[in-house]
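My questions will all concern the structure given below.
What you see is the complex with one protein chain gone and the rest in place.
Read from first to last, the chains carry the letters A, B and C; within each, the first residue is number 1.
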């Protein structure tokens, strides 16, 4: 299975974890993050979420973030699966898994990759509720989360 | 499914994640940690790992850590599964999953619970290699990881 | 002819996600194109925001970068997935 998958196909997070654990057998620790479409937005129940990407910028950026993570932490495996197109509440948008002999490395790398995906990965997303369609951009919190890794680089 | 399971039964991490995701549907973010028996120790290939617990101290301590996590982070669900008894290399010792509307809360709570399990949970573990049996106690690194949460409490 | 792409909320403003056109003579740089399109679509500055980045042939570029016929030029508001 490829380390990076960007596709309109539904994501089965437990199944993807299963495949990843098989490939990363021998790793002491495996961390996974599953991000699902939220059921309720600011303006009421969510009807759908649309994710737009721009190939090959999207793929190239994620590949570069993956290489940064591999250079920074001793990883035995990384998996990034990101869905694009139209999806329903509760469905999985993103799945990230990291494997390492070191627990902290697996946690930090997964955390770092999610911060990248939330604030720098080349995607745009539009949330549709009963009353409106709204393009969602990262919140201040997402940017400050992502900045944690840059501050550490400087020290 | 109970939030805390301590049992000699094998752990199926992906299957446990699947059940947890079903129960925690509606959570925007789900983090999981899977800890496996390492295949190679300091003194060569591992033959087996033995995990000893002391009921009800083990259960009470984990329950208390879970309550601490729930008080500290806005969690929609927590699952802690820890195996005891004899197990083989590659088999899963521990599985922790957290669900939250907030990505950082899910990451931090899972990280916190793993630090607790590694350094404070009432377990003892013995690793058997070709040449010897050794009881494994937490490393300095494990204690310093766990102390991160106490330092934050003080600030 | 150049291919223009408008991503995210910009396509709501321009009314199209993609168009092909001949670059006007007075448009030499990416910055010139921003200005020209912002007037054309009556965007009131939406295309001029510094958070809107421009990619030419899949590379993020500066406003001072020159444009050529045949370029694929993408206007990208703040990104974010997950």
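In this text, a residue touches a chain if its C-beta (ideal position, glycine included) is under 8 Å from a C-beta of that chain, and two chains touch if they have at least 3 such contacts.
Every value quoted in this text rests on a predicted model; they were computed, and no experiment measured them.
**Student:** From the touch rule at the top of the page, work out which displayed chains the omitted chain touches.
**Tutor:** B
**Student:** Over the whole complex, note the residues of subunit B touching the chain we left out.
**Tutor:** With respect to the unshown chain, the touching residues of subunit B are 35, 51-54, 56-57, 60, 82, 93-94, 114, 117-126, 135-138, 142.
Simple rule for what comes next: only the chains that are shown with their structure count from here on.
**Student:** From subunit A, what is the lowest number of touch steps before subunit C is reached?
**Tutor:** Steps on the shortest route: 1.
**Student:** Just curious, how far off is subunit C from subunit A if you go by their C-alpha centres, in Å?
**Tutor:** Their C-alpha centroids are separated by 27 Å.
**Student:** Measure off the straight-line distance from the CA centroid of subunit A to the CA centroid of subunit B, and report it in whole Å.
**Tutor:** 23
**Student:** Give the residues of subunit B touching no fewer than two other chains, as numbers and ranges.
**Tutor:** Residues 103 of subunit B touch two or more partner chains.
**Student:** Which residues does subunit C have that touch at least 2 chains other than itself?
**Tutor:** 82, in rising order.
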